[in-house]
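There's a structure below that I have some questions on.
The complex appears here without one of its protein chains, the remainder shown in place.
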Amino acid sequence: MNPAVFEIGKFARLTVIWLSIIFGAVWAACWAVGVFAPALINASGMPTETASLASEVLRALVPVVAVAVFIPINAMFMVLCERRALALFTVRKGPNRVGPDGLLQTAADAVKLLFKEDITPHGADAVMFTAAPIIFFAPSIIGVLPLLAAASGNHELFRSVNLPTGIFYVLAIASIPVVGIVMGGWASNNKYSLVGALRSAAQAISYEIPLVLSIVAVCLMAGTLDVVKIADQQKDSLLSWNIFGGGALLPYVNLVVAGLQGNNEQVQAIMQHFQAQPLGPFAAVLMVVCCIIFFGIYITGACAEVNRIPFDLPEAESELVSGYNTEYSGIKFAIFFLAEFTNLFVVCSIASIMFLGGGHAPLPGLEQGFTEMLGGILKQLPGSKEIFSPGWLINSLVNPSTVSQAFWIILKTYSLVIFAILIRATLPRFRIDQLMAFGWKRLIPLSLILLIALTYLRELV
Amino acid sequence: MFGLVGRAVESLYYVCVGLWTVAKHTGRAPITKEFPDTMPDLPGAFRGRLALAVNPETSEHLCISCRQCERVCPDKCIDITAHKSPETGKLELIDFKIDHGLCMFCGLCTEVCPTTCIINTNDFEMSDYSREALIYDLKKLTLTQDESAHYFSKKYLPIPKPKPKPAPKPAAAAAKPADGVAAPAKPAPPAAKPAEGAAAAKSAPAATDKPAGDAAATKPTAEKKADDSKDSEKEKAAPEPSAAEGKAEPDKTEG
Amino acid sequence: MEGFPQLTTWAQANVEQAVFYLLAVIAIPLAYGVVCDRNIIRSGFLLIGVFSTIAGLFILLSAQFLALAQIMIYGVGITLVVVIALMLTNPKAEKESMPALSIHKGPAIFVACFLFMCVYLALRSAENWPVKTDVAALSAAENLSRIGQSLLTNYSFHFEFASILLLAALIGAVMLAKAEPAVHDLNELSANEDKLKSSERADDVVKV
Partner (left out) sequence: MAPEKIEALTSTRLKTDEMIINMGPQHPATHGVLRLLLTLDGEFVKHVEPVVGHLHRAQEWQGQNRTWFQYQALIDRVDYLSGMFTSWAMARAAEKVDGCQVPLRGEYMRVIVSEMNRITSHLLWLGTYGIDLGAMFGFPFYPFREREKLLDLLEAISGQRMMFNYIRIGGVQSEAPPGWFAKVSEFVKEFPDRVDEYEAILTNNPIFIKRTKGVGILKKQLALDYGVTGPSLRASGVPLDLRKTKPYSVYDRLKFEVPIHEGDGDTFDRYVLRVKEMRESNEILRQCLEQIPGGTADELRERRKACNSCGKADCSNCGGDLMIMAKKQNAGLRIKAGEGFDAIESPRGILGCYIISTGGDTAYRFKWRNPSFCNLAALPDLLIDHPIADIMAIFGSIDVILPDVDR
């Protein structure tokens, strides 16, 4: 057999193992804090008021625990995933020495970085030099909170972090890391770092606009900033995803289906609807095109926001040595490194929630079928109402709809991550003036035009 | 306007072509050689660590202490200690040292060796803890009979004929080593014989001013002087090889 | 904080005040640093800190959207200011020549006192200050749509005026940044002259 198949298999195995470790850990931590501990408190015979307050505090802490557990492990996995995927694209094997299949490679790297000497260069502004990685990393941790609710199918434990201004919150927080980069670059007392920092600032500001505009387009179609609502609007099928016009094509597909089934009444009903909107089909197709272009703009802007190739000018290894993190070493460098990958994950998960239907399956019956099947199995368990019985344990642990949604969102997000890695393996880097010109002269006008077009098309569909 | 759109679409197309080309590589077998697990398949010509071969058939040491390699080495990393045996009047090899820290693996010594004694093995893992440990002495350099056989076949070298046992070779062998020993050691080259022997034989008519085996005569005077003085030094140093060995040994164990 | 009734009431009773004072305690030294730090770039970063704490105060006032807008616009905007400061100043030269600003101290103190008095008096006359109390009761989503509606109805003139101002600033920036006929073009000119000669001479050389 072709040895490449083995390599792909190893990569898949490694991914599955890591993901089950990550999400198992998150799940266990959330369950322990949000379900098990409150149950214990309630059962312990404390005064009811104190007990319920304590359990509410614990349940409010769940999202924080989930993110605190998830972010570092996930960043470690993403580093490994990137290295293995790059190896696949470049006919190599990648790190495969530490642990089975190189499973523990990044864990080992993290330990190595922890024990490395922490150097502050001569003439550096020590306070800012230290603060920069923190300011760079902190937003990516607090920024993902509103996404939790959408990713878990609005699970009751995460409902509290679902802000009405959810996506705006995420974008606002995501604009902070550039402060960290500028701070670090300036505080390093190194010309290369400084140039990297300046570039980063210019780039982040330029590409934030198309990025936000593409998100605005989605919000415009959805009519809300609430991520859970946006995700829920796309639950029907592939066609109701925002990348395919948020259901613009749905009536026409329904028409075709009804026509094929010979359901004349339904055909009549839909046809009447069309007569009110004669330009409807045309507008719908245009809208789909607009949305796909917006998705492209989003991906481009996101790559620029998280400094990925072809927009990795702040680091630009061949020009600026290592850009803003040239002078960093040890744990501070590790934080920069982890934050970069976390940011990548965040933008990919935003894309999958906003454009790719969040945690909903691409085909209509899939999600419901799975949920019903798992729910049916869970109902069979004995004593599912009694606290601390095995049935209760499993029921409180496994929520069918959350399982399904988590699966799909992981699949979508990591597919986007792999796509970003593929881009990284292929494209060369922009030059700074070309980057700015591309951002200001191409992407921003394009997204503005499309945004206006979309508002009108939306009325016509 | 349409030109702009056309260019954008074209650019996007070519980016996608690039992405697809890279993505296709996922289906190819990795070219990685996992080095310590699978050793590289090095060709016979590979110039690795230097070693002294023995006759693969008779296990007789092939070195005749002619010092050709010592003379030709650009790095001067070879150091031969030999003395003339008082009984037979023949050169006797006492010690043969190669400083692999100096060696640049050019392979010139193996080309000039009249008895195909000094050869490049395929061994390239010679890392050690001290520079002294890279100075290999006669014992460390000499290959076993099996290894010699392996390299002789791998490098397509002709198996040298064993030296005639009584060997009443004239004492002049010291002055004209190549002449004296190359003749019996050079059999009719078989088909696979590479480079030096065959080429030398073939090129004889072209290189008119160079009678074969005339190296000692054409030796530059300066070098001759240096060699002579070195020789005399070696002669003096000869009685104490064990001391040198004793010095080398602790270093090695230390490492 | 839907779904946590007890926690919400408890937090409002106990934590809100503490958080307010915490933010104030952070904000005041930061603001002092902005004014007094001799390093202009560090002042810029401190200013970001001040605005972040103010965003925190907005959140305490249930003005989520405003807080986020504050972070988004000022966080990045101030970074730009820092970058511009970086490009326009020479920190080393400034360290050497810190001018004695004693002449300006008096007027500065006067202006500061005046402004403080204004604010203080305004706050003292809170009973006469028309504060809409019903806004605070709105939920965040309603708050958001209320802002949108106000911007496009009652305050649309201000909104449009601000946009025109920004547009003018943008165009001005573009005009400033636009490259003037500079050395590049001159090079091109002389290069064109070279080109005419070079093609002939090049062939000659190759023939030789």
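Every chain is named by a letter (A, B and C) in the order it is written, and numbering of its residues begins at 1.
Everything that follows uses one rule, which is that contacts are C-beta pairs under 8 Å (C-beta built on N, C-alpha and C of every residue); 3 or more make two chains touch, one makes a residue touch a chain.
Model, not experiment: these values are computed from the prediction.
Of the candidate positions A:F11, A:W27, A:F70 or A:F89, contact with the unshown chain belongs to A:F89.
Residue A:A316 is the one among A:L211, A:A316, A:L356 or A:L393 that touches the chain missing from this view.
When the missing chain is restored to the complex, the residue among B:G6, B:G27 or B:P74 that touches it is B:P74.
For chain A, the residues touching the absent chain in the complete assembly are 86, 89-92, 191-192, 195, 309-310, 312-313, 316-321, 424-434. Chain B meets the missing chain through residues 10-11, 14-15, 17-18, 21-22, 25, 31, 42-47, 68, 71-74, 104-108, 111-112, 120, 156, 188-196, 198-207, 209-210, 212, 214-215, 218-220.
Note that only the chains that are shown with their structure count from here on.
Touch-path distance (fewest steps) from chain A to chain C is 1. When chain centres are defined as mean Cα coordinates, B lies farthest from chain A. The chain closest to the protein's centre is A, with centres computed as averages of CA atoms. A separation of 60 Å divides the Cα centre of chain A from that of chain B. Shared contact sites, meaning residues of chain B that touch two or more other chains, are absent.
Those residues of chain A whose C-beta lies close enough to touch chain B in the complex are 2-4, 7-8, 87-93, 422-423, 425-427, 442. Of all residues in chain A, only 49, 52-53, 56-57, 59-60, 125, 128, 156, 159-160, 163-165, 168-169, 171-173, 175-176, 178-179, 182-183, 186, 194, 197-198, 201-202, 204-205, 208, 224-226 touch chain C in the complex they form. Taken in their complex, chain C has these residues touching chain A: 1-4, 6-7, 10, 39, 41-42, 45, 48, 64-65, 68-69, 71-72, 75-76, 78-80, 82-83, 86-87, 139-141, 144.
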